[in-house]
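Quick one: structure below, then a few questions.
The complex appears here minus one protein chain, its other protein chains still in place.
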Amino acid sequence: MESIKDRYAIVGIGQSPVTLRSGRSELSLALEAVTAAIEDAGLHTKDIDGIMGDHPIRVDAMAIAGALGLRRVGFFIEPEFAGGGVPGGIMHALAGIAAGRAEHVVCYKSLNGASKVTVPGMAFDLAPHENGFTRPFGLLDPAAYAGLAARRHMHEYGTTSRHFGAIAVTCRRHANRNSHAIMHDRPLTLEDHQQSELLADPLRILDRCVDVDGAAACIVTTAERARDLRQRPVYIMAAGQALSPCLARGTKDPTLPENETSLLSRQLFSMAGLTPSDIDVLQICDDFTCYVLMALEDLGFCRKGEGGGFVEGGHLDWPDGKIPLNTSGGNLSEGNLEGFNHIVEGVRQLRGAAQAQVGGAETVLVCGATGTATSGLILRR
Amino acid sequence: MAYLEGLPPPEPHSDYNPFWEGCRRHELLIQRCRDCGWYRHYPRPLCPKCHSWKEQWARVSGKGSVWSWTVIAYPLHPAVADKVPYNIVEVELIEQAGLRLISNLIDCRNEDIFIGMPVEVTFEAMSEGITLPRFRRAV
Amino acid sequence: MPYLPIPLPLPYPESEGFWEGCRRHELTIQACEDCGAYCHPPSPLCPACRSWKRGWSRVSGRGTVAGFTIVTRAIFPGMPVPYNIVRVELQEQQGLCLLGNLIDCPPETIEIGMPVTVVFEDVEPYITMYYFRRTEPDNSGET
Partner (left out) sequence: MPNIKDKTCIVGIGWTKFGSMKRPLPESQYTLACRAIMAAIDDAGLRPRDIDGIMRFSFDSNDPIRIADSLGLNLRFFGKTMYGGGGGCACVAQAAAAVNAGLATHVVAFRALSQSQEVAFGHFASLFAEKFSERKGVPGPIGWAIPFGLMSPAQGAALTASRHFHLYGTTSDHLANIALAERRHANRNPDAFFYDRPMTRDDYMNSPMISTPLHLYDCCQESDGACAVIVTSTERAKDLKQQPVYIMAAAQAGMWYPNHALILDKIPEIVQDETWQLAEALYGMSGITPSDVDVAEIYDHFTIHVLCALESFGFCKRGEGGPFTEGGRLEWPDGDLPLNTSGGHLSEAYIHGLNLIVDGVRQLRGTAPAQVRDAEIVLCASGNAVPTSGIILRR
């Protein structure tokens, strides 16, 4: 029916500190990020009338409403899937606004991945009994799925562990410029990566994101409303979700011509009317290095199978690379907020307020995790 | 002793029980569409190709090749703290391109595993009346 | 002995002050250090004024039954039905309510509006439970 292009904007962002031992509940961290985002936008708390929830086992939408004393909330939805779902939450929020259910929607993510001071909420998950086909064989962690996909990519295309390492090093360099990042003070070389412990062969410890305690939030409203607010609006050119039946396998087959991320890419670029060469900054959810490499191919930044060569070329490095990646350090080095930090950093880039600021950045592509149902955004100044 | 003794066994469930019952009889059964013949794993209520609800549990050869593999080197989960390093293989069965199973390769050193290695199914009894399909290098 | 043979509460970061109070046999409710509003269950920030300054305040433990039910069918095996669940509104603030059980009170005598006061039961080294008991109306005018 209608197109959402440029009709909605992100007008506020907020983050809690990222730490390894906060001793705080996820609700407390979430509220710090949410109130910071409201403040950043120049809104009053009572202006918030929609809440895009996080996974309810942690902090559900009404926990936020209750704590903020919000008496009228006309929009609250829960996104599907952790790392793949974050940009999709923004998409749900603007759909809710377009349907007249809310005007200012706060979206957030709060994790206690490091200290695990979790306060279970009211939710319970009914796990599909399908995990009987995986768990008895020792497939108990996402790293094992990532290892299987990485191995296949190496076999098909000659990709190497050093290619994966190049992504870890890029993200770490960016984190070294970001005073907020958990790895701010810890430089990393490719040799360090190569010597790090094996996790799920061929993946090493440094191919995996760093679990932290932390929260991030942002506020979505209409473009008209955005122009009255404190910050320069960051417009949403495109927003989408995608999944393909191939995901049911669990392990990503990197050779498939069509998968969740390639579907997403097609949707986002056609909605925005752009091509990959129009993108100035990339924010790709990086729970594992190998998935970033595959996403670069599926999104069309290089050809299928050429991800290894592409990441080696320095294209992704601030300040001189053609298209800097995860400029705040990403999940790998800023700290794992399941990709919500990528949205916050994307907004900072377009405000010109990032610590590794890309000169003249006008467009940012935010992409959720690949290898699961995914989602993405194209943002512009 | 069985490979990875002590990991959580599959729970009984009406959608999946025929698979595990087959394993107990040392038969690898895969769900298959009675109308178009398409194999599907994991089991599904209907055929994603032709949307037929008619299904059978077809016995397959158990032959295939390693599609990918990993060696878990780090105890990511408490249940495997004393079991690393161990391998996980994804095996593509010969019956249909893309028809793949997660399993382990037994009687094979981890450093000898390679993609494309021909394998065949073998069955290992676990505790509680559960039998798991695992794979061995085929001659 | 707890009133019911079921799992006890597990304190979490926001609720620790409450349970510490119970261990001292004091009913301690979270109160905002800026606006004074009581808040239960405790929250990281004040729902009334959004201040982050959270304090703890000892309250009288007196209140009235705002709602109740007599459970006549067991949900957990071994539940000693019938048992009661009451919702008690504390006298300090309108709408400030705690769920609990009324002890030493025949079910047929429970009614809405009945005055009650808190009592404590040391059930485990790490937790003291709070319950309520019927009391005479509080005519002292104190809070």
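Chains here go by letter, A, B and C, matching the order in which they are written, and residues are numbered from 1 within each.
Everything that follows uses one rule, which is that a residue touches a chain if its C-beta (ideal position, glycine included) is under 8 Å from a C-beta of that chain, and two chains touch if they have at least 3 such contacts.
Please read these numbers as outputs of a predicted model, since none were measured by experiment.
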Among the chains presented, those that the missing one touches: A, B, C
Touch with the omitted chain, as defined above, among A:73, A:203, A:294 or A:316: A:73
Residue of C:52, C:68 or C:120 touching the missing chain in the full complex: C:68
Residue among A:103, A:278 or A:312 touching the omitted chain: A:103
For chain A, the residues touching the chain missing from this view: 1-4, 51, 53, 56, 60-63, 65-67, 69-81, 88, 91-92, 94-101, 103, 119-128, 130, 239-245, 247-248, 258, 263, 267, 372-373
Residues belonging to chain C that touch the chain removed from view: 2-4, 6-12, 15, 39, 41, 43, 47, 66-73, 75-76, 79, 83, 85, 87, 97-101, 112-113, 127, 129
Residue ranges of chain B at the interface with the undisplayed chain: 13-15, 42, 44-46, 48-49, 51
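Following the convention adopted for this analysis, only the chains that are shown with their structure count from here on.
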Chain-contact steps, minimal, separating chain C from chain B: 2
Chain separated most widely from chain A, comparing mean CA positions: C
Chain centre separation (chain B, chain C; CA means) in Å: 53
Length of the line joining the C-alpha centres of chain A and chain C, rounded to whole Å: 42
CA centroid of chain A to CA centroid of chain B, Å: 33
Of all residues in chain B, the ones touching two or more other chains: none
Chain C residues within the chain A interface of the complex: 12-14, 43-48, 50
List of chain B residues in touch with chain A within their complex: 4, 7-11, 13, 15-16, 19-20, 41-42, 48, 67-74, 76-77, 79-80, 83, 85-86, 88, 90, 98, 100-104, 115, 126, 130, 132, 134
List of chain A residues in touch with chain B within their complex: 129-130, 132-141, 143-144, 147-152, 155, 197-203, 205, 245, 248-251, 253
